[in-house]
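Omission of a single protein chain aside, the complex is shown with its protein chains in their original locations.
Naming follows writing order (A and B), and every chain is counted from residue 1.
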Amino acid sequence: MASSRDRRRSILIVTKEDLFGQGMSSALKSKGYRTWVATKFRLILDRVYLAPPDLLLLDEEATREGSQDIITWMVAGDFQGRVPLIIMVDEGGLARVARMRRLPVDDYLIKPFAQEELLLKVDLCFRRRERQWERNPLTLLPGNLRIIREIQRRLDIDEPFAFAYSDLSDFKPFNDRYGFSRGDEVLHMTARIMTNTVKELCQQRGFVGHIGGDDFVFSTDADIVDEVCQQMIERFDFVLPTFYEEEDRERGFIVSLDRKGNENRFPFMSLAIGIATNETRKFSHYGEISEVASDLKNFAKKWPGSHYYRDKRVR
Amino acid sequence: MPAVLTDKLKVGMKLCQALYTDKGKVYLPAGTILDEKLLAELSRARYKYVRVDSSSLSHKKAAPPASDFEDRLEERFSRVALCPFLRLIKEALKAAMTTGSQG
Partner (left out) sequence: MPSLDVKKKLEGMAGLPSIPRAAKHISELATTPHTPMKRLERAIGSDPAMAARMLRFANSEIYGFPNRIDSLSHSLILLGVDMIRGLILSTRVMESNLAEAEALWRHSLAVSWVASELGVRVGLKDLERISLVGLLHDLGKLALLVLFPGKYETVARKVRINKLDSLAAEIEVFGVGHAEVAGQLCQSWSLPSSIYAPIVHHHSPDQAKEGFALAAVIHVADVIVKAAGVGHTHDTYVPPVVNDAWRELGISEDDLKEVVFDAAGQLRNLELLDPFSG
């Protein structure tokens, strides 16, 4: 899905002053951004849900009209990576911005401002984001660099946590039978289920990343990782058949090519998860913990169906 | 034996059909009388509605007089030619009416 990378960036401007908004909009449009001006959040909720913008330019006033939830949802983001937020304030408003705890503000503009300043701030914001928020182009989940940084951070603070490495068994024959775009759908579905489950059970303390292909990782508090895995597996197995055609669903397997190019039967895909925790042994860097989790994942793959396997060697 | 939406079940209602788990095991047999604990369990379960014994329903609406019902039934069917199938439906509705069935 190159389109998600290549398409023009969209910017949502929310301000009560329509003229002011239109002015900014035409300046940004001249630089190739797609823009979209709204005076009230309530009026554009569906559109925000269906196609979240790449950047939010928010007049401070708009944060006061009971739209906190939707703003928080949008900028807190999940699998999409969060939406950067530039807040526009009057000169006297800086102190209030400094106190804003609920909204993760990335930058500010003091009204009135020159067009050049607006364009520069927006450009810098995107550039900063590019550097910090490297992500998998397909699922938009954090990619390798961010995974390493995040897990290393957790190892360094030395609080108990669980790290899981996961992949899809029998993904390749599925791709061969149904084609890559259907395979991508399944990866999207997997990413969605992982994110939702981790977020529901762990709130902000969870983390999900996409290494590439059908390899995913996630991290949760150590004491609930079993529940997270059980839920995840249950949901994955429940939704998965939708991605198969009815004839395959009826017989419960697919016919595809094996590594040698011969026709063979393959079971439905399954989710294999291996978990390592720093409760029972000490890991000093990401490479170590990821290797252990990956080995345990391969162990989980030995049984048919979706399974997770947890390191219990040292207790 | 009316179906009752799971959220509408009340203590004392009696199941007239067994409930099964996804794997086909009997979860609650027919004849089970619901208590508070079962109600709480059922509100978390996947069943959308369950069938209960109509005698365990406390409220019954007074049915309109049968003749009224038949007039309205005739009126509703007045636009369609009665194929065998529609005739069956109509007869079954009449039968349900005249026995005054609650389900």
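By our rule, contacts are C-beta pairs under 8 Å (C-beta built on N, C-alpha and C of every residue); 3 or more make two chains touch, one makes a residue touch a chain.
Here the structure is a predicted model, which means the values were calculated and not measured.
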Omitted-chain contact residue, chosen from A:E200, A:E227 or A:E291: A:E200
Residue among B:V11, B:I33 or B:L88 touching the omitted chain: B:L88
Residue touching the undisplayed chain, where the options are A:D46, A:E91 or A:E247: A:D46
Hidden partner interface residues of chain A, rising order: 1, 42, 45-46, 49-52, 69-70, 73, 78, 80, 138-139, 184-185, 187-189, 192-193, 195-196, 199-200, 235, 238-239, 242-243
Absent chain, residues of chain B that touch it: 1-8, 43-46, 48-49, 54, 57, 61, 63, 72-73, 75-81, 83, 85-86, 88-93, 95-97, 101-103
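FYI, only the chains that are shown with their structure count from here on.
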Inter-chain centre distance, chain A versus chain B - centres from mean C-alpha coordinates, in Å: 46
